[in-house]
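One chain of protein is taken out of this complex; the other chains stay put.
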Amino acid sequence: MSSTTEREKEAPRPVRRPGDRIFEALSTSAGILILLTLLGVAVFLTLEGLPGITASADEIGGKTGGKGFFAYVWPLVFGTVWAAFIALIIAVPVAIGVALYISHYAPRRLSSTLGYVIDLLAAVPSVVYGLWGLLFLSRELAPFYQWLADTFGFIPFFAGNPSGGVSANSILTASLVLAVMVLPIITAICREIFLQTPRLHEEAALALGATRWEMVRLAVFPYARSGIVSASMLGLGRALGETMAVAMVLSASGVVTFNLIGSTNPSTIAANIALQFPEAFGTFTNVLIATGLVLFVITFAANFAARAIVERRKDFSGAN
Amino acid sequence: MTTTLQKTPEPFDLKSELQEHQLPLWVPKAIVAGAAVVGVLLAVSGAVSIAQAVLIGWALTWALPIASRVVEGGRKASDRTVTLLVSSAFGLALIPLGSILWLVISRGGPQLSAEFFTYSMRNVVGEGGGIYHALVGTLLITAAATIISVPIGLFTAIYLVEYGDGNRLSRSITFLVDVMTGIPSIVAGLFAYALFVIFFGEGIRLGIGGAVALAVLMVPIVVRACEEMLKLVPNELREAAFALGVPKWRTVVKVVLPTAISGIVTGVTLAIARVIGETAPLLIIAGLTDSVNFNLFSERMTTLPVFTYFSVKFPGVPPEASIDRGWGAALVLIIIVMLLNLVARAVSYFFSPKGER
Amino acid sequence: MAKSIDVSDLNIYYGDFLAVEGVNITIPQKSVTAFIGPSGCGKSTFLRSLNRMHEVIKGAHVDGKVLVDGNDLYGADMDPVNVRRMIGMVFQRPNPFPTMSIYDNVLAGQKLNSKKMKKSEADTTVERALRQAGLWAEVKDRLDRPGSGLSGGQQQRLCIARAVAVQPEILLMDEPCSALDPISTSVIEDLIHELKTEYTIVIVTHNMQQAARVSDDTAFFNLAGVGQPGKLVESGRTEKIFSNPDNPATEAYIQGRFG
Amino acid sequence: MAKSIDVSDLNIYYGDFLAVEGVNITIPQKSVTAFIGPSGCGKSTFLRSLNRMHEVIKGAHVDGKVLVDGNDLYGADMDPVNVRRMIGMVFQRPNPFPTMSIYDNVLAGQKLNSKKMKKSEADTTVERALRQAGLWAEVKDRLDRPGSGLSGGQQQRLCIARAVAVQPEILLMDEPCSALDPISTSVIEDLIHELKTEYTIVIVTHNMQQAARVSDDTAFFNLAGVGQPGKLVESGRTEKIFSNPDNPATEAYIQGRFG
Partner (left out) sequence: GAGNEESSGSGDLSGTLNGAGASSQQATVAAWKSSFQTENPDATVNYDPVGSGGGREQFIAGGVDFAGSDAPLDDEELAAAKERCGGEIVEVPVYVSPIAVVFNLEGVDSLNLSAQTIGAIFEGTITTWNDPAIAADNPDADLPSDPIVTVHRSDDSGTTKNFTAYLEETSGGSWTAGEVETWPTPEGESAQGTAGMIDRVGATANSIGYADASQAGDLSTAAVKVGEDFVEYSPEAAAAILEKSAPIEGRGETDLALEIDRATEEAGVYPVVLVSYAIACQTYEDEAKAELVKGWLAYLVSEEGQAKAAEDAGAAPIGGDIATQAQDAVETISAG
C-alpha cells in the first residue's frame, strides 16, 4: 500500500476546468453560506441566551416561578422530547405505511393522485392545525380518553386527573396533532424514495418467490433506509420546533408527568417560547432564548444518533 | 463439484403446492365487502356511532389475514396482514385530512367572493373587507424565501453528494443542517430581526426580512430532501456521462438532477408548504398591516397565516365577521399550496424519466 | 419432481406493443432447454413470461396458456408468488442486492421460507451455493462485504448462487454466462449438468457452442422483420436443430456465424 | 489521430485493497488490443484506469504512469474530462440514460456538452452511430422512446453507438459483445475492424475466438491466488499469445477451455 503522503505528492490537485471550478465554488459557497447562517443563529442565540442561563433565580424573577434557568428548562425539555417522541411513534409507522401504499400497493394509475391527496395535509397552516385540534380533535377524543381512564386508569399513562376526569387538551392530543402535521413530510419523502427503488432489485426479490411484502422488505426498505431516517428526522425537527399548534391545543403547566390524558401537562420549548415571548422583557427574554438554544442541542443529539445509525452501513448504500 | 444436491425428499404434487394452500379468489373480496356491509348497516341502523361502525367494519376485515394464516400459512398471511395494515394506514391518514378540509371548507368556503379577493382590510371594521393585502404578502414573501433558499439548499445538497465526499466541511455542513431542522420558527424570526437591525436600526419591518426568516426554516428541508434524492441516483449513470467526456458539473446538471427531479420538486414543495403557514417569525420581522404593499424592501407586509391568526384570536366585537374571514384566509392558503403542488407535479412529470413508471 | 412446461398460443405484450407472438412449445422436465436467436427477438421476454416476471413491468401482459404439469400458470386461482418460488430465475443483468452482504445475498431467498435457520445450516447453504456457482474461493474471506463491490462476473455468479440456494423446481437463466470467463463458464455448465438430473432448466444464450454443449433441446426465436413481433421459429432436440434444422432461417442463423 | 498508450508500473487500488499490481504494457496505436483473463482478475479495473474512470469510485486511486503519446494521463496538468473525451468507453453493464430517448442517448456526448448541432447534422450522426452499432433497423421507428425499454443486447448496442458518436481517439470496450447474439456480434466486430484504421481500440473479452478474430495484440491477466492482486502475465501479438505463449499459465488458460 502506498502511503498517503506519497500519493499526495504524486498527484497534486488535478486540473479543473473553469465550468467545474465555478460550479464547485458555487456549491461550496452555498454550503458555507449555510455554515455562516447557522453560525449567525448560534452566535445570536448564545449572546442573547447566555445572560438567561447565568442569571440567578432572583434575577429572572417571578416569570419562572422563582426557579433558576435549569430548573425552569427541565420540564420543558421533558415535554418537548416526550411530545415529539409520541408524535413520531405514531406518525412514522403510519407515514411509511401510507408511502408504501402509494408507491407499491395502490393501483398504479391512482398512485400519483393519492400522493397528491396526502400532500394536501402539508398544505394546512399550523394555525389551522391548532384550530382543528382545539375545535374538532379534542372534542372528538374526550369520550375516548374517558374510556381509557376508566379502563386503563391503573396504567400511569392513562391515569387522568386526580379527581377522576380527563382532559382532551392533554399532551396526547397535542402529540396527535403533531403526528398529523409531520405525517405528510415523512410520507412525501418516503414515497419518492420508495419509488426510486431500482426495478432490477425489485425483480430480483420477486424472482426468488417473495411476496409483495417480502419484496418490500428485501429490496425496498434496505434501499430506502437512510432516506426513511432522514425523513423521520425532518419530521422530528418539525415536531420539536412546532409552536402555534401546540400552543393552541395543549393545556400546559410546566410539570413533568407521563400521564397522557390529564389536564396538567408538560409544555414544550417551542410552544413555551411562543406563549411567553410576547409579554417577556428583560432577563426573561434571555431565558426564553436560552431555551431555544437547548432545543438546538436536543435536535442535534437526535440527528446525531440518527446519522450514526445510517453511517454504520454506508458501504451498503443503494447508489452502487 | 463434489457437493451433492439434497432435494426436498417427499415427492410433491404441483397441484397442492401451487393451489390448495390458497384462499379462493373470491374470499378476500367477500370479506372486505361483508365488512363494509356490516359497517354501513350498523351505521344506518343507528345502533352505534359512525366512528364505532367504521371501527367494527375495520376489525372484521381482519378475518382475512386470520383465515389466511389458517389456510395459506405464515408467509401469505404476513403479506395479507401488511397489505391490510398499509391500506389502513392510508385510510387512517384520510381521517384528519377529511375532517380538516371539512372544517376549513365549511367555515371558509362561504367567505370566498370577489370582494374577499380584491379588498384589503384598510379601514374595514366588522363585516366586509378582504385578504388582498395578505394574499400579495404571502405570495411575495414565500416567493422570495423560495428564491433565496432553493438555490442555496440545492447547491448545498449537490456539494454534499457530489463534491463533499465526506470531508470535514461536508461533515460539518451535514451536522449543521441537522441542527437547523430544529430551529423553532420564532427563533428564526428573532434572528432575522436581529440581522436586519444591524443594517436598518431598531423597529425595522420588511417583507424581505420575513423571507429571510422563512428561508432559514426552508433551507434544511430542501437540503435534506435533495440530498436523499441525489444519493439515490445510480453511479452507473454518472459514470456513463463521465466516460463521454462530460465535465462533472454538466453531469450533475444534465444527468443527476433530471433523474432526481421528481424527488427534488417534492422536497421543495414540502419546504414551501412547511413555511407558507408560518405566523410567529413573520409577525416579528414582517409586521402586520391592513394595507396592500407590493414592495418587499420597504414597510410591513401581512401574510395569510398572520391574518388568519389575528382574525381568529383578536376578532373585535362582534367576533363572527372577523373569525369567518380568518377561515376564509386559511382556505385560500390551502388552495394556494394545492395549486403549487399541482404545478410542481406538472414540472416533475415533465422532466422525469420517460416510460418506466 | 421436476416439471415440464407446456406453452400454447402465447402472445406477449408490452402495453400495446406485441413483443412475442404465438409461441407453442413443450419444455420437457429434467432436461436443459436453450433459447437462441438474435438480439431483441424476445427471448428474455418469453423467459420472463414463464415465471410471471413479465407482468411486473407496467402495462405488460400476456395471453395464451402456460401449463406447468397441467396447471395453468396464468389461471385466475394461481398465485404468482408460488409460481416464482417454484420457478427460479437468473437475470441478464446481474442484480445482487446492494444493501446486503454477499452472505445475505445468497440467503435472501432461503430466508423467506424458513424464518429460523440455524447458523450452521445457513453457513452450509451459503457455502454450497457459492461453490456451485464457482464463487466460493474468491469471496469466502469477504462474505460480509456488500455484493456491489464485486466484479461483473462475480456479481453474475452471486446471482446464480442466490437462485440455486432456494432449490426451485425449474430454473430460468437469462444469459448466465455472458459475463463469465471460460473457467467460470465451465463451472456453471457443470452446475447445469448436475442440476438437470433433478430440475428443469431453461437457459438463454448467445453462444452456440454453449447451447450445443449443455442443452438437450433448443428453441430458435427470430424476428420476421423490424417492428414485427418475435416468433418461435422452431424447436426440438439440440442435435437435430444444430445438424439438420427444418427451417432455413434456423440453419442460416446457426451456420451463419458461431459466437 | 490515434494514440498509443504506454503503461508503466501501474498499481490500482480500491481504498486499501490492491486490485491490480505492477502493470507494464504498451498498447500500439491504430490496432486492437484484447484483454483476457479469469473473472475478477482486474481487467475491468485496469481498463477503467486507462481513461481515469477508476478514480470516480470513492477511495479508488492508482500509482504509476500511463502515457498517451508521451503525455502522462495522471499528470498534474491533465484534465480528466479531456482525457475521457479523447478516450471513450463502453461499460460491462449497459447503462443508457433512463431520462433520455434513444435519439438523445446516442447524442448524449454532444448534448450533455451543449454542443450546438444542426438538426440534419444530428440526424446524420445518430443514424451513422446506430448503423455502426447494428441497431438502426431495430429502433429507427422508435427513436423517441426511452432507452430503458430495450432488450439487454439492444441496450448494449445503444451504449456502443453512444460511445462511437463522439468519435474518441481511443475506444475502451468492456465486454461489448457479451450480451449480443452472433449476428450483432459480427456487426460490432466489423465496426471494430473499421474503426481500427483510425482509432486505437482496447477490448475486454471472455471469448477467446473473438480475441483471436479481432485483436492484433492480446494481454493476459491472472490472479496469483485468492485475495492476491491481479497481474498482467504476458502480452504480445495475438498470434503469438494464442499459438506459443511464453508463460505456462497463459497456455493453460487458453488451451484449458474455449468459451
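We call the chains A, B, C and D, going by the order they appear; numbering starts again at 1 in every chain.
We adopt the following convention: a contact is a pair of C-beta atoms (placed from the backbone, for glycine too) under 8 Å apart; a residue touches a chain by one contact, two chains touch by 3 or more.
This one's a predicted model, so the numbers in the text were calculated from it and none came from an experiment.
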Self-check item: Option from A:V73, A:I102 or A:L134 whose C-beta touches the chain left out
Solution: A:L134
Practice problem: Considering the whole complex rather than only what is displayed, give the residues of chain A touching the chain that is not shown. | Solution: 62-63, 65, 134-135, 138-139, 163-165, 167-169, 247-248, 250-255, 263-264, 267, 274-281, 285
Practice problem: Could you list which residues of chain B touch the chain missing from the display? | Solution: 115, 118-126, 128-130, 132-133, 201-205, 283-284, 287-292, 299-300, 310, 312-317, 319, 322
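In this section, only the chains that are shown with their structure count from here on.
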Practice problem: Could you please state the distance in Å, as a whole number, between where the Cα atoms of chain A are centred and where those of chain D are centred? | Solution: 49
Practice problem: Averaged over CA atoms, how far is the centre of chain B from the centre of chain D? Could you give it in whole Å? | Solution: 46
Exercise. Would you pick out the residues of chain C that each touch at least 2 other chains?
Key: 58, 81-82, 86, 93, 112-113, 149
Quiz item: Residues of chain B touching 2+ other chains?
Solution: 75-76, 79, 235, 247-248, 250, 356-357
Quiz item: Where on chain B does chain D make contact in their complex?
Solution: 165-166, 235-248, 250-251, 254-255, 258-259, 351-356
Quiz prompt | In the complex, chain D residues that touch chain B | solution = 51, 53, 56-58, 80-82, 84-86, 88-89, 91, 93, 95-101, 108-109, 111-114, 145-146, 148-149, 159, 162-163, 166, 168
Quiz prompt | Contacting residues of chain C [partner chain B, same complex] | solution = 1, 3, 58, 68-71, 76-79, 81-83, 86, 112-113, 115, 128, 131-132, 167, 187, 190-191, 194-195, 198
